[in-house]
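Excluded from the complex is one protein chain; the other protein chains are retained at their positions.
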Amino acid sequence: MSGQGARIEYVDISKRYGQVEALRRTSLTIEAGEFFSIIGPSGSGKTTLLGVTAGYVPPTTGQIIIDGRNVVGEPPFQRNIGMVFQNYALFPHMTVAQNIGFPLRMRKTPRAEVAERVRKMLALVRLEEMAERKPGQLSGGQQQRIALARAAVYDPLMLLMDEPLSALDKNLREAMQDEVKQFQTVLGSTVLYVTHDQAEAAAMSDRIAIMNHGRIVQIGSPRDLYEHPVARFVASFLGEANIFDIDKVSPHASGSAIATRHGFSLVSAIASGHEGQCICVRPEAVMLHAQRPTGHDNVIEGRIVDATYTAGSLRYRVELASDVVITQRTPSVRGAEMFAEGDRVFASWRAEDTLLVADD
Amino acid sequence: MQGTTGRIWSPARGYFVILSLPVLFLLVFFVWPMAGVVLRSFEGGEGIFSQYLTVFERSSYIKVLLYTLQVATTVTVLCLLIAYPVAALVARLQGKWLQIAFALILVPFWTSTVIRTYAWMVLFQRKGVINGMLIDMGLIAEPLRFMHNNIGVHIGMVHIMLPFMLLPLISAFRNIDPSYMRAAGVLGANPIRAFWHVYLPLSMPGVSAGVALVFITSLGFFITPALLGGAHNMMVAVLIEQQVTITVNWELASALASVLLLVTAALYIVYDWVSRRAGGGGVLD
Partner (left out) sequence: MTWNTSGRLARIFLVVFTVAVLIYLIMPTFVIVPMSFSSKSYLSFPPPGWSLQWYQTMMERHDYPQAFWNSIKIGVPVALLSTTLGTLAALGVVRGRFFGSRPMSAVVIAPLMLPQIILAIGLYPIMAKFGLAGSYPGVVIGHTVICIPLVFITVAASLKNYHPAYEYAAMTLGANWWQTFWHVTFPMIRVGVIVGGILAFTFSFDELIIALFLTSPETRTLPRLLWEDLRQYVTPIIASATTLVLCISFILFGAVALLQRHLSKATRS
């Protein structure tokens, strides 16, 4: 039942509701078999993009080309796309087997084949014994797997998933991430996955697009986006970021010297001179020292305002100036000394970790 | 620029087609007849307003219009005064008692108006149940006349309209969090002040819905006034029917109906606007 997923190309696609531009002109290509995620805050246009792809939201402009065929204008029931909805939308009046068989029955598949494919799908999600139950009698995770099975049973060109894990509790959500990923690998489907949870997207995706205000801000692999954010929005949406406002940038031997608006200067390995930028430093890049270190690029004196120990890591909040508090994170080592609230410390990081990103 | 999309499939277009069938039916069999009534009201005289001049010049017709307004007002006030305390109590019932009370309120809903009016005719007879009871109790010596006068019409109409007042009031009362009243008590408000400043304002959506429903429906009442009312006190719907069936004056009947239509529609629009502004849903929601 597995096959290669399709390649999807969005050309100039946009959607306007009256005066509101839910989705600005967007072009994007998702490769066959790729696990592609879209993340962004609510109202960023990601759900609209999903609706436009599924076909129940007519786009204002543009084309969606799936395996060389423009599907814009086709109703959802002719597109052959599978979709998993946020609350699964399993039909409450049908059994699990009837739910999974529904798309096949709509396609007038012979009865024996329906039964066979439903059985295979149930085996794939390991819920064979639930075939005759109603969705209401299943747990959230089980419903989730049935919804996946139903969306994939007819070998759709691609699978759309709209925050499929958001209704589950945290532990189950992490287990289901592996499950979804494995499901996709077995079937070889192209997946367009929408979520507001950046950690979830990073764990599963080949590539991620970050959306804000109806447009894609950046596309890249999870590592790419984290290590090379192009904009302040990306830097702070994906993981934690310490952001500094720039006063003046001047050339420097190893890149650029930057005067911040907070009373201290920094060195970056990135040569720059763009207007409208700010500095982003990731919490893991920051090191804390009791004595002023030597030979470090950026050293600033500060005071610990908050120290927390969470499973596996230490997290400090350090006040560098009256209006600047940064976050620092290190993996905790057994028995390591901890700084206490009020301690004087020196924060430092390398010039390579002083990222210059567009300020939005 | 529209891109390359052309005519795009959209759910909204599908639902438009689905809605157009019933709307078409109602355009032919509801809007057209209504428009026909209004158009006919301008015919059959010299000058297009001649029917309306008749309606508003002859004192007997003005009397009917005023009587209709007066009955609708009285019935609405009586319904509100009776229904308010009853709804307040019923809204606080739970479980079986609530179901019983609801069943008793809904039973008349399911009983034909003709039948309920007939029941009052039986009860109101000279030698009927009510007169019999009153004489037996020694309250009166001679049987009272209930029919063909104001009393019968009011008792009968209040009986029919009461559920329409009770249901919105009960639903409004059930939406009031009882902790508000308790909070007011804790803060030192005596029961009357707590009622006046907390309960009454919070129940206003139910009051306005009930009052609008009862008043507007009462304006068009036909069966009860026709059977229990007298020839001297006629409501407008009865007059319209008589103009058609007895006098066969369709134009005058249409003018009277147009006046009734205008008043009813205007009241609904005002009510819809007011309740929308007050933050509640309108008639259509």
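Which chain is which? They are A and B, in the order written, and residues in each are numbered from 1.
Quick note on the criterion: a contact is a pair of C-beta atoms (placed from the backbone, for glycine too) under 8 Å apart; a residue touches a chain by one contact, two chains touch by 3 or more.
Predicted model only: the values in this text are computed from it and were never measured.
Asks: Which candidate, B:Leu65, B:Ile105 or B:Val198, sits in contact with the chain we can't see?
Replies: That would be B:Ile105, which touches the missing chain.
Asks: So one chain is hidden, and I want to know which residue out of B:Gly44, B:Gly132 or B:Gly230 touches that hidden chain in the complete assembly.
Replies: B:Gly132
Asks: Where does subunit B touch the missing chain, residue by residue?
Replies: Touching the chain left out of view, subunit B contributes residues 11-16, 18-23, 25-27, 29-34, 36-37, 40, 82-83, 85-86, 88-90, 101, 103-108, 110-116, 118-123, 125, 127-129, 132, 159, 162-163, 190-191, 216, 219-220, 222-223, 227, 237, 240-241, 244, 250, 253-254, 257, 260-261, 264-265, 268, 283-284.
Asks: Give me the subunit A residues in contact with the hidden chain, please.
Replies: 54-56, 75-77, 79-83, 85-87, 89, 91-93, 102-103, 106-107, 136, 150-151, 154, 160
Going forward, only the chains that are shown with their structure count from here on.
Asks: Could you please state the distance in Å, as a whole number, between where the Cα atoms of subunit A are centred and where those of subunit B are centred?
Replies: Once rounded, the distance between the two centres reads 57 Å.
Asks: Mind listing the subunit B positions that touch subunit A in their complex?
Replies: So the residues of subunit B in touch with subunit A come to 1-12.
Asks: State the interface residues of subunit A toward subunit B in the complex, per the touch definition above.
Replies: 12, 55-63, 70, 72-75
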